[in-house]
Every structure is written in structure tokens, then in C-alpha cells.
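Attaching a single structure in C-alpha cells format; questions to follow.
One chain of protein is taken out of this complex; the other chains stay put.
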Amino acid sequence: MRLLLINPNTTATMTADIAQAARAAAPAEVEIVATQPGFGPASIEGFFDEAIAAAGVAEQMRLAGPVDAAVIACFGDPGLDAAREVCEGPVLGIAEAAFHVASMVATGFSVVTTMTRTCVIAEHLLQKYGLERRCRGVHGTDIPVLALEDGGQACLPQIEDAAREALARDRSGAIVLGCAGMAQLCQTLQQRLGVPVIDGVAAAVRLTHSLHVLGLGTSKHGDYAPPLPKRYAGWAAGLASPAGR
Amino acid sequence: MRLLLINPNTTATMTADIAQAARAAAPAEVEIVATQPGFGPASIEGFFDEAIAAAGVAEQMRLAGPVDAAVIACFGDPGLDAAREVCEGPVLGIAEAAFHVASMVATGFSVVTTMTRTCVIAEHLLQKYGLERRCRGVHGTDIPVLALEDGGQACLPQIEDAAREALARDRSGAIVLGCAGMAQLCQTLQQRLGVPVIDGVAAAVRLTHSLHVLGLGTSKHGDYAPPLPKRYAGWAAGLASPAGR
Amino acid sequence: MRLLLINPNTTATMTADIAQAARAAAPAEVEIVATQPGFGPASIEGFFDEAIAAAGVAEQMRLAGPVDAAVIACFGDPGLDAAREVCEGPVLGIAEAAFHVASMVATGFSVVTTMTRTCVIAEHLLQKYGLERRCRGVHGTDIPVLALEDGGQACLPQIEDAAREALARDRSGAIVLGCAGMAQLCQTLQQRLGVPVIDGVAAAVRLTHSLHVLGLGTSKHGDYAPPLPKRYAGWAAGLASPAGR
Amino acid sequence: MRLLLINPNTTATMTADIAQAARAAAPAEVEIVATQPGFGPASIEGFFDEAIAAAGVAEQMRLAGPVDAAVIACFGDPGLDAAREVCEGPVLGIAEAAFHVASMVATGFSVVTTMTRTCVIAEHLLQKYGLERRCRGVHGTDIPVLALEDGGQACLPQIEDAAREALARDRSGAIVLGCAGMAQLCQTLQQRLGVPVIDGVAAAVRLTHSLHVLGLGTSKHGDYAPPLPKRYAGWAAGLASPAGR
Amino acid sequence: MRLLLINPNTTATMTADIAQAARAAAPAEVEIVATQPGFGPASIEGFFDEAIAAAGVAEQMRLAGPVDAAVIACFGDPGLDAAREVCEGPVLGIAEAAFHVASMVATGFSVVTTMTRTCVIAEHLLQKYGLERRCRGVHGTDIPVLALEDGGQACLPQIEDAAREALARDRSGAIVLGCAGMAQLCQTLQQRLGVPVIDGVAAAVRLTHSLHVLGLGTSKHGDYAPPLPKRYAGWAAGLASPAGR
Partner (left out) sequence: MRLLLINPNTTATMTADIAQAARAAAPAEVEIVATQPGFGPASIEGFFDEAIAAAGVAEQMRLAGPVDAAVIACFGDPGLDAAREVCEGPVLGIAEAAFHVASMVATGFSVVTTMTRTCVIAEHLLQKYGLERRCRGVHGTDIPVLALEDGGQACLPQIEDAAREALARDRSGAIVLGCAGMAQLCQTLQQRLGVPVIDGVAAAVRLTHSLHVLGLGTSKHGDYAPPLPKRYAGWAAGLASPAGR
């Protein structure tokens, strides 16, 4: 099984870090093809960054050619619906995967994320996915995304503190890590906190593999049908659906 | 990995059918231990049946001793929260698993189930899991659960018709099968309908395996902590938590 | 009018306490028949306890024979929907009754309950009944249920403190007592707090009587129709609907 | 117990009809004091009628002097929150009472009301009370309110037809009558339809009596505290709270 | 364009203040006709005050004769739906206008209002208008409405403090002023707080003008059709719809 792992930002070291986390979580038969957009922000810390990154995800989905599944490895799930239109296989965002998994292991969970200004993005996603009642709090740490580039060890104490406070204040039973860059801290945090700590990268890799093995891909009936053939202008010309599809 | 598969009703042939479907979906390293309560209804087609069956699920969880994960194979997810309290590993209900998976492959899905009177049970679960906006319709066929005992081939046309009508009327992109007894019809229906058709048994087996591999079990912090030690009376005496836990 | 009052736990002294509270609240023409399951936990302080207790409620409803109405006297309303299927008359849970009544006397209310881990059960019920926007807070005191056995006088200060804090913090106008064992503290608390304090036992007894007098019983059309006739195995054999129903 | 029954419209024959229905439902110890505003519309069939009628309800609550409880007998519950501020005892609207009761006897109910343009008023109330998920449909018959003045026998077939259609189409288990003027049809409809049929007048009378007996009145702590003393101009001068309160 | 500006309370100086704020916000072609009910409370600080004031709004709408648009200048939007039935042009409440505008300039906003007991009125409106998820807090200051009569300068520090605290605690990006009497403080507060501060009077005046220019009036198809012709009793006799309408 060939799984396209898209890091929606353009920081190559982060792509490598995330790929490593993904490979650690993947079954042997999964080939992880890690990629990043050819354009866009070095990190995603707001709506503007995200809008460009979503186009980057769409671009990478098109350029990748046929894959069995895809994972979008940024906690805002940029371009998720777009990616689904151009993929026959399953496509998951890491926030989506993490939220669903968290709701299966605790009656309530808390999210610990990076910049406070991105909390609202997580809140919008929770609302969209229907899990807003399961999430008892989204907490910003104001750690810049790229401060997590080296595996994030330097930020561990700050994240651990935020998680402990969230567990107590929110009456939560699990922690969702709100950034792909936190993936490598997951096990350590779980051991220290004594509650399930969910990294969306690993969760999404495993879930897409499960869907693939179950023979379940993105529905091509209705809202996720392939994009209609039409002209695309400028740099995006190559992203258009061919007319004969 | 040892996975406890509980058929909440007491029809042994149905337990065997479901176990077969579970084994077909499971990775090689998963040992499926199929069981059914020592008491209770031959099938679950209403709230009363379900209340007794939920106690049967709780009983089986206790009697099973340590397992790595558990799946509750009835579409009402009876006893799910109770089972989570007594299991360190992940526990999923098949309705829960199916709903979450369906929301990952289509913007909207429809449920085709057995007795119309059980539609409300699915609707309550959708509300509880937060997926009520993703589900565009729950449709009863008034097929009795035990009519599905032999794999359900005889009921295939009726279920297919109901699914086709649901797809058209609900503007849905996927079908969720609303009974463990429909598991063996899943692939045929998917081929005929041309949309993802989700069987909760296979979905739950794969998801619990994924959670297990990810090192994620049921949170023991807070609401799913082990039952408090106390006296249990009557036939249930053996279900009590030992005082020294 | 014959009213079946089911204490879902198996502590006889608690059944007697609750029966006393029920009789104090009932009109003269109501005969309170108090009962408790023949099996199950001595108190209900989590999902596992509750699952067994719900089966006990179902059992008692069957064994009781025809009654005019029933009340389920545990704040998690265990077995409520099951009980409704086997009763022509009205059936109420004490949480349900208390929540509805509270919403009639205040724009917002707070719940003060026993173990913190059971708050989530109340929250699920509020969601199910639609009263989650009226409830401004559910507060655990971590008083064990059986500490309330003797009428609960010893716990009064702790409950009063929790209620005062809830009124202030939640901007609430009324208090709902979150355990049948608190019934005898209701009047004292109301006098001290100066706001309506709602005990679900009294509320449920009065409401079922009102429904009975109005000629309103549980709908037998649709979702609460009598259980379908089928085989029940093991100790539950006697709970099956007779085929000829 | 002295219960103020306010017909919010100014049609005296309707006041008498409703009072008759209320007395038929009330326990012996309840004295029903029926009244109607000194001003306002002959019937309430829209928002404008309702705004004037709500002031009429407020006026009657003030003029009545101390009563033990009050019922507002129009299906839009006009002036309900205002009435609660000036009453120490419980105050219920008939829509509120009917919706709550219906949710206790069926998993879903339908409303059959008068003018289609008033359906939205019932829908707003369902939303406000939190029972919008329990109500599966609100159906207008376009029967003018005053056509029900004589007990409504002439409209019985039309209401019965609408109720039958609602039960089938909405998968409902109970019918709520959406007008005080339908009170006298309730029993006949229940016999013919074979499901619980809820008249809000009888329901509200019984519920307020229950609350009164339970010692529960409107919370005077917070949002329903008595109106602040201030000057009222014009015809409303007498409605002001006295400064010394 | 002739715009009817209704101050729902009966304090003439406040009507003048609000009219001044409205004129300051209105385009040159808008003629502001300011009015107040002929009866009712000097200020609106609870449900009872509001019920009488809503009738006053209805009265003024009728007496005004044809206008191009109307604004109801009290933060509870009393009589809004009633006013719409009798107006062909657009009608807005100031809370409604402020909430909608706030949702266009920030992902979340906070409300700073007068008496704490009126917070619940704002919360009900947010729920009704669907903006309850956008509002992150409603904060009472317990400033009496009439303390704002002189433009409210004396209350500025208290309001500013409450706004600063709300911005921090609620993670909000904008402040909605919860009383027409605060209109003249809006610009000062915006300068001092550095976030958008929304005064509903100005917002409603501009929005109704916009709707008018767009050729959009209140729909007369369905729920806002003119009131049905019928007899009105007492002082309200003149408010009835003429039969021939």
C-alpha cells in the first residue's frame, strides 16, 4: 500500500520528521511517500498560511498520481475535502484522525496546540466533525510551529505543563497533540501523564491503512466526485481535471 | 493481540457468523475470541432486549479476564461505556466504528437497519457520538435480526433496495449497515451500489487493532476508571471489582 | 393508583429510605410499591454498575406485573427506555423528572451530585433530554452514594457548600440534587439556600401521578411498543415477552 | 390552592371553555381562577397578536394579586417569563407543559396546530425549551382559533386526519394539540388514534399543582427576581413594582 | 427614506439620546423618526418590563403609519417579530444587528451589558439568531439602564474594565455594547480597547438602510404576513388589522 503523506508546509526538515513518525506508526506493507507543496509558508499558524497551504495540498495530490491513500499532516486539516475529490482511496487529516480516536478512549479530551491564535481553527474543525461536545478544551501554548522542528524535545516541559493543567481543569481523560511537529513527544507524554496521548500523524496513518484494507475509499458518488473538467489558469494549469475523465 | 468479540445476543450461530466476519477483517496477529452472554435475548430489537444484553456484555467483559481489546457486535453498542471501565485496552461498538468510518469517506451517509423501531436507537447513538449531522437518514427495513442468521443472503434484495432509495433520497455518499448480521453482505452491496458500504464489525476490528498498535487504550483517568469495589448481589456477585484493586 | 418505585441498587436500607421520601411526596391515593433488583451493585457509581442495574430495573418491571406507573430512583435513569417498553402506564427516571421540573422554575440550574466520575452520566442525560442548555453546571462532591444511606445528614454541610458555590459560579437559580439518597435533605437545603431545590424522587412521583390522572401512559405506538416475543436464555428466561402478546 | 388560569386572548367564551377543561383536569383542592386580559386580540394567530397578548398576561398577573400558581393558556406561551417574575409560585405555559409531558411518554411526538403561520412560534418554543429533537414535526391545519370556540367538535375530523398523517410521516408516538381551544377534543382523539394525545391545558394544571405540592415555586434568585421598582407610564402605570419591594 | 426608531422604554431623554446616536450613524437621505411607547416602563431590566415594552413597540409600529424601515432600540429586541408583521420594509433589533455585525469582524465576541439579570435575555437572543457559538461571553455590569441616560460618561470606566476583562477571559476579538444607552460611548471605547466595539443602534440604522436600498423588505409570504383582521379589545382596539386588508 502506497500512502501519500503531505506535510502542508514547506519546511523540508519538518517533512522528514513527520515522515519518520509516520513510518514508525505504519505497518510494514505501507510505503510512506512524504511530500510537501512546491510553494507556500514555512509553517502554518493562521488562516492565511492555511489557505495557501491548502492549495499546496491540492497541488501535491494532483502531482502524486495514483496512491492508495493520503494523510494531510497539519492540525488544521488544510485541503482535506479537496484532496478527497482527487483520490479514490481514503484521505484523512491528522486533526480529524486524532479527534475521532480520542473520542474512542475517553468521554472527554483536551487539545494542546501551538499558537493561541490557531485554537479557533481546531474549534471550527471540532464543530465540523461533530466532536465539539467531546472536546472539553483547546489550549494554546504559543510555541511557534518551527520551534518543534527538531523533534520538539526543548518544548516538552511546556507542553507537559499545559497538558496537566488541561486534564485537571477540563475534567478530561485524554490529550490530543495539536501539531504534527509534536508527534515524537507522544510516547514520552503518555508515560508521564498516565492518560492516552494522541498524535494525529500516527492515528491517521493507521486509520487510512485500516480503511484501505477494509476496501473503503472516498465515495465518488456525490459530493466527493472527481473535480469537473475545466480550464485552470496560471501556475495551476496542470491541476485541472482532464476533460475526458 | 487478543481481541474479545462479544455478540450481545445469545444466538450461537450468530456469534459464529460474526466471528467469521471479524476474522476475515482482522490482521493475522489478531486472535479473535468470540463470545456471547450467558443470559439474555436471542436477538436485540428494542430497548428492553438491549438493557439485558448490555448486562450480558458487562458480564462477558468481566469473565473474559485480560484481553488487549474488545468489540461489541450489536448495532446499538449495548454496554459500551461499562465495558470500557473494565478494560485497559480499547473497546469499540460496531455502530460507533461504522459511523466514524463513514464520516471519513463521505460528506453524508445513510443507515439501513432491521426493525423500524430500532431506528431511534441509532439516532440516539448518532447524537451521543456527535455524528447526527453527518447521517442523512436512518432507514428501517423491518427485517427481523434472526432472518439474517444464515449470512443474510435471502434479505439482500430488500436491503439493496432500501440502500438505493436512501442514497437517492438522502443525497448520501455511503451506506452504513445497521446490524452485525449484515456483515457478510457488505462486499456484494458495495460492488452493486458503487459507494462505500460500511460493516461495523470489520470496521471495529480494524480500528481496535489500530488503537492497540498505537499504544492507545481506554483512559483510566476519570470517567472510565475501573469500577469502584463494592458488593454485587445475586447472579452478578462475581462481577464486582475486588476491593484491593 | 399503584406506583412501582424501583431503587436500581441492591441496598435494602436505601430502598426503604427512598420509599419513605416517595411516600412523603405522594398523594394519598398512590400506593408506593418499593422494590430493588434481585441482583447487582450495592450502589451505582459508574457505567459498569449502571449497566447491571439497568438490567435489574428491567427485571423488576417484568416481575412486578401490571402497575399503573413506575419511577426509577437512581440519578442515571438506568433502564428507563427498557422499562417504558414493558409498561402501559407512565415511567419516569428521577434525573429526567428533576431536570424537567428545574427548567420550569429557573432559567438555569446546577446539579450537585456524588462521585465526580458520574458527572458525565448526568451530562449525557441532559443532552439526551435536550436540557443541556438549561443546566449551567454539574458538580461532583465525591461523596460515596452509600454515605447517604442514613438520610444523608452527615453530608449536608458538604452538599450545601457545593450548592452555594454552584449558584454563584454558574449564575443559576435552582439546584438539582443528583442522587436519590439526597431526597431527605431537600427541604432543609431549600430553606437554607433560598432557591428551589429539586429532589428527583418526589418530582418523579408527582409527575407520574399527574400523567396517570391525565390518562397518559407510555405510547405503545412505535419505539416503546412491547418487546417482541423471543427466547431469553439463562437467568433472564422469565423476562421474555410471551409469544402470544 | 388558588391557580390563576390566564386565557391570553379576549374572547370570553374561549376563557370559559378553557376554564372548563382546566377544572376537569384539576384536583379537588385546586381553585381555578380564570381570567383574560382587559385588552388585546380576540385570538392569537401570529407574532403581533402575541405581543399584545403577552402584555395582557403580564397585566393579569399583576392585577390578580397573590396566587399559588398560574397557567398561561395559549400555545405560544405569551408572557411566560414576565409572569414568572411577578409570581412566587410556579407558572407554566401550555406549550411548555405539553412538550415536556410528550417527551415523557414517547421518543418522538408531533404537534398539530391551527394556522400554518403559527408553526414557527411552536418551533421557536421547542428550540427554547430544548425539545426540538424530540418533536418530529409541527403541522398547521389552517383552522382559525375561533373556529374551535364551541369545543371544536366541527374541526375534529380535520384535526384527526392531520394527526394520523403526522404519526405516519413523522414516525411519532404521540400527538400534542397545538391550541388551548382543542382541549375538549383530547380524549376523543386519544381513543381514536390509539396514542397519547396531550392537551397542554390539562397538563399545565396538573404540573403546576405538582410543583406547588412539592413546595417548588419560581426561583426568585437571579433571572426571575421580581421586577425592579420603576415608573410605568400610561395605562400600564399600575403594573409597576412598588419601590419598597 | 423614513426610518422609525422606536425606543421601547418611556424615558423621553433616552429617546432623544438614542435618536442622536442614530442620526449620527445615518446617511443624509435617512429621516429618523424617533418615538417611544405611550405606556410602559421607564427602563427595561427584566422579562416583565420587556413584555410591556414589546406591546409598546407593536403599538408604535401601528400608529406610525407607513415607514420605509424600523429599528427597535433596546438590546432585548422586544416586539421584533410583531413589528415585522406590520411593516413592509425591513425591521431590525439592535441586539440582532450588533450580533450579526460582530460575527463579521471577529471569530468570537463578548457582550458587556447592564443588569446581570438581563444576561439571560441576550443569551436567549443569541440562541434564537444562531450566534451562540460566536459569542464567547455575556457580562453584566449591574449598571442600571437609566444611569446611562446622560450619554453614560460616568459609567465609562466600569464598562471599559468589564470589556477588558471580557476580551482577556473570553479570548474575544470584539465587544458588543449591550444597551442602547451605551451608544455614545462606542467610539471612545473602540479607541481605548483597540478592538471593534459595536453599538447596535448605529449598526441597525445602517443595516436597515442597506436593506432598503437593496429593495429588501420583510417577507410578506408566510410567517411575517400582516396580522389577520380581528377584533382587539380595550386600549388596543386601534391596533387591529382592518378587515379589508
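We just call them A, B, C, D and E in the order they show up, numbering each chain from 1.
Assume a contact is a pair of C-beta atoms (placed from the backbone, for glycine too) under 8 Å apart; a residue touches a chain by one contact, two chains touch by 3 or more.
Treat the numbers as computed from the prediction; the structure is a model and nothing was measured.
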- Query: Shown chains touched by the missing chain?
  - Reply: A, B, D, E
- Of E:Ser103, E:Thr118, E:Thr141 or E:Gln184, the residue in touch with the unshown chain: E:Ser103
- Tell me which residue among D:Gln20, D:Thr116 or D:Thr188 touches the hidden chain in the full complex. D:Thr116
- Item | Which residue of A:Ile32, A:Val86 or A:Leu148 touches the chain not shown here | A:Val86
- Using the touch definition up top, pick the residue from A:Ala54, A:Val71, A:Ala98 or A:Leu126 that touches the left-out chain. A:Ala54
- Task: Could I get the residues of subunit E that touch the absent chain, sorted low to high?
- Result: 25, 27, 81, 90, 92, 96, 100-101, 103-108, 129-134, 167, 171-174, 187, 190, 194-196, 198, 202-203, 206-207, 209-211, 213-224
- Extract the touching residues of subunit B with respect to the undisplayed chain. 107-108, 133, 171
- Item | In subunit A, positions touching the absent partner | 10, 37-43, 45-52, 54-55, 57-58, 79, 81-82, 84-86, 115, 117, 120, 124, 127-128, 144, 222-225, 227-228, 230-237, 239-240
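Here is the rule we go by: only the chains that are shown with their structure count from here on.
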- Task: Could you tell me which chain lies farthest from subunit E when each chain's centre is the average position of its Cα atoms?
- Result: B
- Averaged-CA centre spacing for the pair subunit D and subunit A, given as whole angstrom: 52
- Contacts with 2+ other chains: residues of subunit D: 81, 107-108, 133, 171, 222-224
- Treating touching as the only link between chains, describe the layout with one word: line, ring, star, complete or other. other
- Set of all touching chain pairs, with the criterion as stated earlier: A-B, A-C, A-E, B-C, B-D, C-D, C-E, D-E
